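Only a single protein chain was left out; the remaining protein chains are all shown in position.
Labels A and B are assigned to the chains in the order they are written; within every chain, residues are numbered from 1.
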Amino acid sequence: MSRARSLAKIAGVALIAALTFAACTPPGSSPEPGASPTDASSSTQAGGDLRYHLYQAPTTFSPFHATNGADGEIAGLHFRPLMVTQGEDYHGILAKEWEVSDDLTTFTFTLQETNWSDGTPFTSADVLYTFETFAAPATASGFSGRLGGVKGLTDFQEGKADTITGLTAPDDHTVVIELDAPNVGFMTGLGTLIIVPKHIYGDIAIDQLQTTPEFREPTVGIGPYIFSRWVTDDQIEFVPNEESFEDHPLDHIYAQYLAGDVARAQLETGEIDIAQIAAADVDAAKAAGINVQAKEGIGVMSLFSALDSGKLADVKVRQAIMYAIDRQSIVDNVLGGNAKIAETLLYQPSWTIPNDLTEYNYDPDKAKALLAEANWDESVEVNLDIVPGQADRDAVMEIIAGQLQAVGINAKLHQVQPAELTTLVEDRKFDLLITILSMSPVEPALANGRFMCGQSLNLAAYCNEELDQLLKEASESADQAVREPLYHDAQRIINRDVPAIPLYVSNQMWGSTDRVQGFDPTIGALTSAQNWTVS
Amino acid sequence: MVSFVLRRLAISVVTLIGISMALFALTRFIPGDPVSMYFNPLTFEGDREAAVEAVRARLGLNDPIPVQYIAWVREIFNGNMGFSMITGRPVTELIADRLPATIYLMGVSTVIAIVLGITGGIIAALRKNTIVDYATLLGALGLVSVPSFFIALLAIYIFGLKLGWLPTAGINVPNGGWGDAIRHLILPAGIMGISGSVGYIRWARSSMLDVLDQDYMVTARSKGLSRPRVVLQHGLRNALIPLVTILSMSIPSLFGGSVVIEQLFAWPGTGRMAIDAISNRDYPVVMGFVMITTILVLVCNLLADITYALVDPRIRL
Partner (left out) sequence: MTAPDRTVAGPGTKAGLDPKAGPGPASGPDPIAGTSPITGAIPVADPDSTTPGLDSDLLASPPVSPRRAAWRRFLKYRLALPGLIVLTLVVLGAVLGPLLWQVDPNAVDPAQYRNPPSPDHPLGTDSAGRDVLARLIVGGRVSLAVGLAAAVTATFVGILLGALAGYARGWVDSFLSRVCEVMQSFPTIIVIITFAAFFGPSLVTMIIIIGLMEWTGGFRVTRGLTMSLREQDSVVAVVGLGARNSRVLFRHIVPAVLGPATVIATGMISGVIMTEATLSFLGLGVPPPSSSWGTMLNQAQSLRILESMPWMWLPPGIAIAITVLSVNFIGEGLRNAVDPRQGQR
């Protein structure tokens, strides 16, 4: 603890020093070209505080246990990943360069030469430690699957080996990863994992990582801004990290969670600077002088059904449901046009989608006809499972319930709490569960687990061997010319079989106050705070 | 006196044990599993079953419920209320982080309620059957006829958004100082206080009327003492005796009220923590919260009983 405090003091002194020199950005430390819209002129306006609204309550900085999006955001600012995706591109952070072998089995990352905030050099040992910890069963990390396919992983996880043979570090700034089999999607999954310092966490027993205070109040980071203190239980103060090679002109960033519908109000009153707002609030926010920017969502709002429960096993029933829901009207009215309809669950990147997919336009008569063909029993109760609380989604679900009833499906809204929802999933007792499963905008192969037979992430337990074969072939090549036709065929199957009911992709709407510059939600949220300045 | 206190203490302890057992059993039987939620099947990449099993074993969730309960009690005696299943933080620490904000809100709103209520009640009593009296009573009735969350929403809209006078949420801004803290407090504490004042208004008014009719008041007035002086010297003092009782009895409803107000004003107190914990099935936190609340309430009752006995000489213990 005493070390933490003296470090904070040093950071404070360094901060004052830095303010003096903030105008001259040291050469050679600038981030990747095109990554930062902060040009020289705007970085002269250093200083100031910025308040950022988290849409969930933050709890931990542990990247291994980041259970919600807010944890991912705060951890991703304090610590950093090797790379991030921006739009359909990669952008290196802790990795300066990366290289993929032609056979898609060897991945080489060249690391930034930089220091942790306590001055300790950042090296490949940190990366190896982090990856091994992600993989270790005792960590119980929800991201351990990202290392799937690495050579020697099974032996390591079964305790037969102390290290993963496929993870090596030829020197302090190079990490090499070898896979058993080609996998084009591997790099995105692995590269976006957040790296922690070995010299801090390496001494903590692995099963203590979840509860260690060192992840509640981390002392050492590597991001442009690092944790300083919990102002209250749901508000965090970040301060600039003088060791960081990324820009850090602000004096403080406050990341705060506020319950309910107050984000827009707080933007209006200037109590917060950046917040996500509801689609329905966009017009009012614009009228109040808030800058509103849209970011295409990263997943399709969909209805998932436990197909193995048999209720909606008939593909005709699922197609009927597609026709029974007036998705266009929902998008136009409830979502104020800030969304677009999706005809397939795997909706990006765009090159995977053929232009001849069936469009399931609202057609209740067709829905009824399909149900009749399928001999649908109108007495069967179909639960619409939802965790209530998001106004837009609640309204959409009520509309869907009404529209399904109109075509003769005995749909019932079934409100559950988060902990019940997961039990429903485990027990395979969900009929139409509404949720968004995020997909990589860059690499479609990352979504394979959502579609392939027997995969744990395949929520609907949908299984089609033809589709599996197509997806497998497509993930063994990096050549888009080879992959495109395979994906087009795969998409046609997904579109026809409706493993899940895709509804729409809604834009994330972000509001920011006038004083904020450099905020671009398409580049990233809190994790791209290096680009932000205030006036 | 001592035996009285001991008896009350014994009752309190039995109550605590009863509540803890009932709640413990309840949390284990209801649908929903925090471990299952923690390892979200919708997003978990990797061997989920193994992870769930490892954590269940570590937390002892596979043991029979009585064994789990005894383990929990044993930990309590070590000053440990377990760890949150969602955040992994010690429950004692979580509550310690949050309780001050709740007590702060409750305390200030109680003061507002008492001051407003007693002033209003006395004025109404002194102006009995006048327009002032009617207006006070009707106003009080009107206040309890609208849900407080609705009053709070209107207040946020009017004072926060339209007029821009007061902040709409949170307990403070970082490094804001006292002025800022007070500005954040006005809306939540004011609304809780005003709602809470209704009971005090009615009580103060009726006590005052009682006292004004007492013989000694009539005597005092006939002796030529000024009215305000009589009221303050004799009336008020006598009427205030049961205040302690009322105060202690309002504490449970204060906890209830704070749940809603904290939710609305994003107040980082225990009420919001409890709601989240309940919906996440975070058993240790729910248990910890209910236990702490119960203890607080029981202690307040005990103190009230003792104070009452000390203040009112008519009660012999």
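Everything that follows uses one rule, which is that contacts are C-beta pairs under 8 Å (C-beta built on N, C-alpha and C of every residue); 3 or more make two chains touch, one makes a residue touch a chain.
Keep in mind it's a predicted model, so treat the numbers as computed, not measured.
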item: Touch with the omitted chain, as defined above, among A:Thr154, A:Gln208 or A:Asn333; value: A:Asn333
item: Touching residues on chain B - with respect to the absent chain; value: 4, 7, 11, 15, 18-19, 23, 26-27, 30-32, 109, 113, 124, 128-129, 133-134, 137, 140-150, 153-154, 156-157, 161, 192, 195-196, 198-200, 202-203, 205-207, 209-210, 238, 241-242, 245-246, 249-260, 263, 274-275, 278-279, 286, 290, 293-294, 297-298, 301, 304-305, 308-309, 312, 314-315, 317
item: Touch list for chain A against the chain that is not drawn; value: 260-262, 264-265, 278, 280-281, 284, 326, 329-330, 332-334, 388-389, 391, 394-395, 398-399, 401-403, 413-417
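Just so we're on the same page, only the chains that are shown with their structure count from here on.
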item: Interfacial residue positions of chain A with respect to chain B in the complex; value: 49, 51, 57, 59-60, 65, 67, 137-138, 140-146, 148, 157, 189, 207, 210-211, 216, 231-235, 237, 252, 254, 256-260, 262, 265-266, 268-269, 271, 416-423, 425-426, 435, 437, 449, 456-457, 459
item: Residues on chain B engaged by chain A in the complex (per definition of touch); value: 31-34, 36-48, 50-51, 54-55, 58, 83, 86-90, 94, 97-98, 101, 156, 160-161, 164, 167-174, 263-264, 266, 268, 272-273, 276, 279-281
